[in-house]
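Dropping a structure here in structure tokens format, bear with me for questions.
Shown here is a partial selection of chains from the complex, left in place.
Letters are used for the chains, namely A, B and C, taken in the order the chains are written, and counting of residues starts over at 1 for each.
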Amino acid sequence: LIRDHVSALLRDVAEGRISPDEALLGLTLAPLEAIDVATIDHHRALRQGFPEVILAQGKTAAQVVDVAAHLARRGDGFLVTRAGDEVRAALSERFPAVIVNDVGRTVRLEGNQPPARRAGPVLIVTAGTSDLPVAEEAAETAAALGDEVARLTDVGVAGIHRLLSRGGMLLQARVVIVVAGMDGALPSVVGGLVAAPVIAVPTSVGYGASLGGLAALLAMLNSCAAGVTVVNIDNGFGAAMAAARITRALASGGPP
Amino acid sequence: LIRDHVSALLRDVAEGRISPDEALLGLTLAPLEAIDVATIDHHRALRQGFPEVILAQGKTAAQVVDVAAHLARRGDGFLVTRAGDEVRAALSERFPAVIVNDVGRTVRLEGNQPPARRAGPVLIVTAGTSDLPVAEEAAETAAALGDEVARLTDVGVAGIHRLLSRGGMLLQARVVIVVAGMDGALPSVVGGLVAAPVIAVPTSVGYGASLGGLAALLAMLNSCAAGVTVVNIDNGFGAAMAAARITRALASGGPP
Amino acid sequence: LIRDHVSALLRDVAEGRISPDEALLGLTLAPLEAIDVATIDHHRALRQGFPEVILAQGKTAAQVVDVAAHLARRGDGFLVTRAGDEVRAALSERFPAVIVNDVGRTVRLEGNQPPARRAGPVLIVTAGTSDLPVAEEAAETAAALGDEVARLTDVGVAGIHRLLSRGGMLLQARVVIVVAGMDGALPSVVGGLVAAPVIAVPTSVGYGASLGGLAALLAMLNSCAAGVTVVNIDNGFGAAMAAARITRALASGGPP
């Protein structure tokens, strides 16, 4: 192992077997291996603080339960996304303490050291009821990461008064995640109303020229509201991760 | 000529040289040619009532002036679209009575029998100032076709209050043409506010993922406001033609 | 609630507790919430007059029946679109009075106050028999909205005489909806024959380079007949909604 190699090298220096210059040469000759993986991984966990996430899609229920059990044994907690009916049932049976979200198709278990709750909501705004699965995936991910979550649903732009009448809710959010399919118009309106960070999530809701969500994605990338950012189609998970990058910085008050 | 052929046939019947049945056979044996072109064209002009339109794009100024002069001599009037600086200058010099629109790049001349003015405005709503050339092409076309035109400009959805504050104007329109590039979100909002026919025109305003207006086009085709229709990118002319199909029906009160 | 807030504010003014200027400030400080949602929704219903529509796609039969029952109890009537076999069966059983269209996959129930029938047909022209499901969705929607419907089927342009021989039908329509897949050529021919509004509906009929209806959609957007408008692929519902925006204006004679 590299760690052993570097460790041995340092011992050789300490005991005078090789000079510091020779050790330096030794380190630089193998530069790509000079990094202690375990240590970095440890650091990374500290820095990133994200619980382990299991993407259930493409895995059997048994496989998901196995990985989840491994994490639970370590007391780590987990978040399972894109979990179909069978996966959700299997996890519920095995881990009675889990929180299941049927709409968002997620299952999560708090770890022994859950992230500290952060004040101020991440607001998840949804254009139509068909967008709810993506919105709920975002909501559960945000909750798993320690964020307070607020929801504003069915406020698509074709009935603009529904959105406007909830202006207060918009203005109090710390980060706004906007979930919309079809014309992807909602983030532009929201982005013009609030000064907070706005993360747009296109969904694959629609048919024909919606091209599986590409129409909404393109609309959002071309938002006429400045400073709106976008994640992949149906990526509620990624939007919540992006929000958590922001709320953590807000919570710590300093460089993240 | 076919007309002569049919005419001769009818004369033969009248004078007993052939029986009606033989004439019928004669007509059906040449079925595709049994239509008098000139007559139809005359009928079509009556039915459609559209003045002659010259698409200047891809033509020299001299070519455009030639065609325009031909129409003017007949007293027909004309509408020239996509007219560049040189074309507009050449037409202005040759026909002092023309109405030139520099933003919309159009030049038009009223004919001796201009279409009757129809009451109630066609309202042209524009998202941003960059969309004005397309909006003005629509406005000039509508005017050439006999429609009263109203304009509501720079009311993009990122500043939704600007649109909402002009609600009265929206509610009084007979037909609404909505011109927008980038995210193409405006027709969805307008379509939710008014019950009148809404024609959406995507523009090629934008860059990168706007894909030359495809992003706006797709968004409009997926509008979450029901019953919004769409024309080609930058097709202000076509939108006004579509509007005139409606306003004429409104004016006549019966089947068009 | 906002209504209460504004109401209280007004009472304060009436009773002299605050001055009109203070009230004005109060209203403008919360501008986004100054709209009474219920009232608007009521107004919107009056203006739009559309019955409630349930998109069955993505919902279970039980869910659809639930929503339908809710509407029926209010005496509102409903229109269910994209209703599969199971959904249609469930609705038929529960609401014996419904009108079921198996080809168009729709089920509808008239409300206590159905929209007034409007004279003059919306003509639905169909290129091939494979396009009928979309055409029938349009027909049922138009009927639900109070429009008289006429049909002209299997008149694709590869047998142009079939269309031409029905010229009278075309000329008597108030609005023409043209439904076509594959090459999407039919709206261009129809748009050249009639002066009435023409709404083109591309369908996903075809394979290979039809790209799920994109070929027909693009052809229609590039129609060489001026003033043809287009809706999303397979969107029979949207085409009928667009037609109703027009026929209502025709029926009222004034601004819609």
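What we mean here is this: a contact is a pair of C-beta atoms (placed from the backbone, for glycine too) under 8 Å apart; a residue touches a chain by one contact, two chains touch by 3 or more.
This one's a predicted model, so the numbers in the text were calculated from it and none came from an experiment.
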item: Full complex stoichiometry in copies [only 3 chains shown in place]; value: 8
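FYI, only the chains that are shown with their structure count from here on.
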item: Chain whose averaged C-alpha position falls nearest the assembly-wide average; value: C
item: Distance from the mean Cα position of chain C to that of chain B, given in whole angstrom; value: 24
item: Chain A and chain B, separation of their C-alpha mean positions in angstrom; value: 50
item: Sites on chain A at which at least two other chains make contact; value: 159, 164, 193, 208-210
item: Chain B partner contacts - residues on chain A that touch it in the complex; value: 127-128, 156-160, 164, 181-185, 188-189, 191-193, 206, 208-211, 214-216, 218-226
item: Residues of chain C touching chain B in the complex; value: 31, 47-50, 53, 120, 161, 171-174, 194-199, 217, 221-222, 226-233, 237-238, 240-246, 248-250, 253-256
item: Sites on chain A touched by chain C in the complex; value: 130, 159, 161-162, 164-168, 170-171, 193, 207-210
